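Input: a single structure, listed below in structure tokens.
Omission of a single protein chain aside, the complex is shown with its protein chains in their original locations.
We just call them A, B and C in the order they show up, numbering each chain from 1.
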């Protein structure tokens, strides 16, 4: 079993939990899970979600069956999710400015420090192997040194994602049980040198940042396709619009910018020059729900000075994609821990993440990243 | 210098020649040429086109400046092309059923055998390193054994492409100068065991079949992208419509089928199962000219049983793409010859071709094929 | 009540019947039915389907509940359809060349003449107000004179659609009860002078030809949009691919050509010049089912000689669209009969049909046709 803690009881967590239960019950086939046909050491079915944390007062204390039923309306939700009740996590202002009634352990206990101690002591009881962060997108933040990380995170001054990362590293340091902290959201965890060196020291693993699903990895592979043909990309435009709370929160300029950074990090890396681009979440349109609409336009020059254009449109179940990625990376992370990998791990991040840490890691196309990943996981006897 | 013979004085040849001259004159940059930034041994600028063959009576005897000016109207054509005059080649019925006044050497000389002898003796004078076949798409044909190849090709009974391939192999056998025959059209040259073993024996090289440009390699990479995420592809539709003689000839059912075969060969290979697909040149629409319109639809299932859709539309200068590919594969072929490679060469074919020979070679995605190619060409000290 | 006979127990009929029952049961709202909010004289809910005819041996004798359950899998089918059992109709070779085991009344009774007499006598018992023809697309046919119509149709020599039209006119002539024959398929009923003058004489009404749903009316309105801005349309490409038996039958060249004719009839009419176009059903791809994929490309010149491009992609539930149109035109046809309209009726055909009869009727854009229709139906006190 892979003891797993989810941070954020939102759509991503709901699709993941619903799908996982169906997978275990063999109601669905293992479709949409990268590497699933190769996995030897651990598999998605081994994942055991031991706790889910949130700070939305309408979710804390409720069970994941009722939450998922609302958030994932088009798929039937397994009743086994009634057993998972949402616990109160650390707020650290992550929902500030959004229309959510939220309070964190720090509100209940009086200070961030006490909240963190409480959260760490809960981890000690939960004995997680893997902690997955899928909370609301926060503004982009980097921490340069371990000292800065400890100082800011332990006082909730660098947002919730980094506070949870800090708690994860503390848990590993204190118990000697290495944990993998997987940050599927934009703020720089695996991209912050201070965070990575703390995990390094703790013998623990931090993977991130920002799950690569949907239009962004597709764009990466399209750009690689162009680059390999020697084409000169003239411009890239990519629009995303959806109707869930993820998109709603991204209408806030600071949070939007956070996504823009992770989504755009690939262009120069893959092409070798910074082709003009406009890539960001564009808007919120409620009826689209979790099935976002994507439009992309790429114009390029080919041999002899001619201009070609490629337009991509897509309807994508964003949360299904995210959940499939979770079902893949959790067993991989557990296997890496068992093989003694710590700090961060670029090869894994490059495939699963939009902005792969640790800092300095170049984005490469996803297809190339996948080939590398296959090779390294085979070497490590994980697949 | 790479002494190069072109078979087919059509749009592909025209864009290639016009671009090449501009490249040599440094009027354009080496954009749209795969591998160009890596090439060490030989480069596009080293290509010297020593002859161009055709059988269209309105082209034979005319110079490539006047031909290209008509076929490549949107780019200025270099006047140096006045020096290349089109010679009469072998017809072997390749234009039968199309509205072209054509006659081959066999019509002038009385028999296919005499025509072939004449053509071979011209090759002896031209001393080509590389022969590039870009004639009108012919119906799909395979030859199983060397005997069958010699028998059918030498009597013009297997179409023009195979007749030219036969002449190339004979030239190599008789002179001891190995030549590379690059088949950029659908009929099975590199995919015919009989052809490959003849080239093998001659110490010569046959590459093919059907240049991978435009929507097909893009589809290959999109399918790989889906496969790596464990998605189940439910259907693939791909339409192509253009306004040049290439598309016009593909309105003939037999020729169209030929393209359908090469274009569709990848689906099962890349996905591992034969997802239902409709992939073929769809029609002719004169005003589109060489800038074809492509529409593609892919529907797939992702984690939890959800359905996503990706739609791709493109405007593609088909001949610019083909010409850029020619500018890349000719120097590579010359280098391979120099390193003693003979028979066919799957690693090269897998990147440059839609249906990579020799028979039994699986299609893989183009991005993966490119990574392999980089590695092997480095090993051979070509790049 | 509007006594209605359906010819063709296929997908169109199934979606229509299923939707109609739900509408009557108020399970769905009257969405997707043109004019429904205006209708005064008769409404969709008044439609009473008194018989359905087919010649597919796997359908004749079965009830519409079991047939619709197979053909319209994504919507629950009302059990009231169990009461409608499919009768055997006239074959007249309409399914020839397709993989269907079919036989018509002529096979049972020995001759087309006897079959027609039998069919007419059944009509006499059924007392239909409206007969709707939605059988498999047949090759395009025109009949010039009444004499030719009577001669060919009464011997099954002009296909099934015209045979049914003939029976309808005979029924009206013999009983004095005028019937409306609505031809939703391509063969020229309302576009054949011979047919129209026969209906004229019988005091009956023939509407047609080929229901305008999906991409074709959309293209009409897009072309009008271009024309009103004085743009010069350079080319129009329109692809359609679907996965039902309608599309399967259209893979036959003759039937495909039939659709191409009706679909293309609008270009010159609306633009005033025959812009080069490629508009036809393109292929069959089973997993797409009734939800076809459409791709369209329009290039045009605008002020100052600049070129613009519009690309339309769509997923369309073709049969839902057809059924909604049926639910609209049947009450309109009944009302027209009551107001003494006979022969054919261009104003109605121009909105509802791809190739509006009677011959000589110009196609106009659907939006303009709709405005005209509103006005005339108001004048006739129908809406």
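FYI, a contact is a pair of C-beta atoms (placed from the backbone, for glycine too) under 8 Å apart; a residue touches a chain by one contact, two chains touch by 3 or more.
Remember, it's a predicted structure, so these values are computed and weren't measured experimentally.
The hidden chain, counted over the whole complex, makes contact with A, C. If you put the hidden chain back, the residue from C:4, C:94, C:282 or C:317 that touches it is C:317. Of the candidate positions A:87, A:133, A:154 or A:313, contact with the unshown chain belongs to A:313. Contact residues of chain C toward the unshown chain are 15, 18-19, 22, 28-37, 74-75, 217-218, 221-222, 224-225, 228-232, 291, 301-317, 320-321, 323-324, 327-328, 365-368, 370-371. Although one chain is not displayed, chain A still touches it through residues 234-235, 237, 239, 241, 243, 276-278, 282-288, 293, 295, 297, 299, 309, 311, 313, 315.
Criterion: only the chains that are shown with their structure count from here on.
Chains that count as touching both chain B and chain C, per the definition above, do not exist in this structure. For the two copies, chain A and chain C, the CA superposition rotation is 180 degrees, given to the nearest 5.
Rounded to whole angstrom units, the spacing between the C-alpha centres of chain A and chain B is 44. Contacts with at least two other chains are made by residues 311, 313 of chain A.
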